[in-house]
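I'd like to ask you about the structure that follows.
The complex appears here minus one protein chain, its other protein chains still in place.
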Amino acid sequence: MKTKPRLLLPGGIPLLGFAGCYLAPLGMTVYYAFVHSAFDQTFAGAENFRYVAQNTYFRLGLQNLLGLGGCMVGTALLVAFLLAPLLCRHKKMALPGMAVLLLPLLIPSISAVSLWEQVFDTNSLLSPLSSQLALITLYLWKYAGVAAVLLYTGLNKIPQDVLDAAALDGAGKIRTYVSVRLPIAGGYVGGMVMFLMMFLLRSYKECYLLFGDYPSQKLYMVQHYMNHQYMKMNFQYVAASAVILMALALLAYGLCIVLVKRRRVAAV
Amino acid sequence: MRTISMLVLGMILILFALPILLLITASFVQGDLMASLKGNDGEILFTLSRWKEVFADENMMLRFQNSLKITGYSLLFKVPVGLLGGLFLARSHGKGAKILLVLMLLMLLLPFQSIMVPVFRFSKWAQLYDTHLAVILLQVFAPLGPLVVWLLIRQVPREQWEAALLDCASQTKIFFRAILPQLIPGLAVLVLLCFAESWNLIEQPLILLQDSSLLPASMALNDMKGAAANYAGAVMYSLPILILYILTGAVICFGKYDVI
Partner (left out) sequence: MKEQELINALETYMEQMSPSRNYAQQVLSQREGEVPKMKKKATFSLVLAFVLMFLAAATAYALLPRKTAYDTFGSWSYLEGTLYYQTPDDKRATPILEDENILFLSADDQMLYYVTKGEKGKVIRSVMNNGLSLYPERAINTKYNVRDFQMGNGTAYILAHTTQGNGVIYALHPLDSSIPDWKLQGEGWENINNIAFCIHEDTLYAYSTEDGGTLASLSIGMDDHCHTVLVPGLSSLCYGYEKDGEDHLFALSEGKLVIVNTATGAKYDTGVKLPSGAAQVVRNHTSIFVNDDEGSLLASYDANQLSGQKELRRLYVVNDVNFGHGTMADVLPLFHEKYPDVEVVPRQINDSRKLATELMAGNNCDIYLYGNFDLMPTYAELLKNGAVLDLTDEADFAALRDDYRDIWPMMSSNGRQYGWIYNYTAHLMWANPEIAAQIGWEIPTGVWTYADFDALAEKVIAYNKTAETPIFLMPEEHVHYFLSNFDALHVDYYQGTHALNSDAHVDMLRRIVYLKNNNLLSTEKFEDFGKHARLAPNTLMQFCEVGGLGSMGDKTMLLPPVENAQSPRYTFQTQSYLISANSPMKEEAVYLLACMAHPEIEGMGYNGQMLKDKSLYLIRDNSQAIALGIQKPLSEQNEYLLNFALEHAVVWDEALEVTRAKYGYYDTSDKPTIFEMLLNGSLSPEEYAAIRTEQMNMYLGE
């Protein structure tokens, strides 16, 4: 079924706007990645990339992003997977439940951070474990709710007869959940992961507010690196890091697609 | 089994709600609430003085006005822009759409620092430097809107479109009558997300706005330091969000009415 151009053409406006507001600056950033610096705009080839890729702290940042970040996203997913069916179960609590879950997102970082700072007694001399705990709980509190709500919406959409069919086949509650409902709500899970990753990268602000510029080694993420290079006025390194990050994200995305396709093919 | 799971749900929800309650109480308290809760000596007096301070501060009021303006206009245009963009991404079958989609996902992930200097230079070139319009434009065309709508539309089964085609020839009508109402709960969540984002902008106003009378409230709060931070200011700052939140709750409620 081909969608009428009448519906699609107006979509050109937002996309042009996006291109102008975001893609054009992105292009300029890529340009900066290939010059010596914002002050000396002579061509530098792959020098910046070499410098950044070999830099110990950039690598540390990436490591932590994947490690600690993966942890944060993983726990958020777990919480969401736990909460969503519970909400489904107890429909009466669903509405106030959603209200409570979505609220933390809207509280400005500064207020939340001031509270967390008091509770966990944070400063960057805090032991790495406690710091990580503080970060993870803050992240969970703020964002796991949205993920849960999204998943709940997805689970709700599953037609009842599918569930009945599964019950008939003798699947218990948990089995139904894992094997039947989750795959069907697969699109939502994908969306959730996307959001959680976006929030992960935005959580730099909270980390900075809690721990300052140079937190313990376990918390130092790529955004710290980028921010410091920015303040040192080395925009070329910021740009190079951004390009490397994008390349990695593309790789991951590509992998996901390949994996999903494989699974689909295997399933059929 | 049922009661246990209800209890578990209740407990988790209370855990989520706890920090908010603490924040609200703290705004009414003179002195360090947290310290006294921990058992240290701390005077707590329930008072409205903190709130009076916030209202009396004229500068703060101007900042709030600016925040409202930026957020209001951003939201007003973001929803239709997101809808149209998401529709394009979801329904168009060309390669272009796929590439754009990937680009949008990447932009979502990149921190704003990566494009901060180019954005600044572009704003100067476009003569939009030191205007609210620059900040609003950046928000309106942010990738989040189209992406969320894309996700939502993808969830609508293709068969619905095709089945509806049998009853009604105009695709536009189908979209607006049949598909869009299903998206409304999701859109409400999108509005909330976008509101939260616009309300908490720091870097964009910092570099795009020169005149101090144009700065939004998020920057003023950013300047505040101190342990017993201005909770009243923070809560007041959160109020518009909360009000909008309640409204969107109403929208979700009516939306859900059908779906549930």
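A and B label the chains in the order they appear, each numbered from 1.
Criterion: contacts are C-beta pairs under 8 Å (C-beta built on N, C-alpha and C of every residue); 3 or more make two chains touch, one makes a residue touch a chain.
Predicted model, so just to flag it, every value in this text is computed and none were measured.
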Touch with the omitted chain, as defined above, among B:Val8, B:Leu21, B:Ile99 or B:Leu206: B:Leu206
Which of A:Phe18, A:Phe49 or A:Tyr220 contacts the chain that the document leaves out: A:Tyr220
Contact partner of the left-out chain, one of A:Asn55, A:Thr75 or A:Thr137: A:Asn55
Residue ranges of subunit B at the interface with the undisplayed chain: 62, 65-66, 68-69, 71-73, 75-76, 116-117, 120-121, 124, 157, 159-160, 163-164, 166-167, 177-178, 181-182, 203, 206-207, 210-213, 225-227, 229, 240, 243-244, 247-248, 250-251, 254, 257-258
Where the unshown chain meets subunit A, residue by residue: 36-40, 55-58, 113-114, 117, 122-125, 159, 161, 208-215, 217, 220, 225, 228-235
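Basically, only the chains that are shown with their structure count from here on.
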Computed distance of Cα centres, subunit B from subunit A, in Å: 16
Contacting residues of subunit A [partner subunit B, same complex]: 1-4, 6-8, 10-15, 17-18, 20-29, 32, 38, 79, 82-83, 86-87, 89-91, 93, 95-112, 114-119, 141, 145-146, 149-150, 153-154, 156-157, 187-188, 190-191, 194, 197-198, 201-202, 204-205, 223, 226-227, 230, 235, 238-239, 241-242, 245-246, 249-250, 253
Of subunit B, residues touching subunit A in the complex: 2, 5-6, 8-10, 12-13, 16-17, 19-20, 22-23, 26, 34-35, 81-82, 84-85, 87-89, 91-93, 100, 102-111, 113-119, 121-122, 137-138, 140-148, 151, 154-155, 158, 161-162, 165, 171-172, 175, 185-186, 189, 192-193, 195-196, 199-200, 202, 218, 221-222, 224, 227, 229, 231, 234-235, 237-238, 241-242, 245, 249, 252-253, 256, 259-260
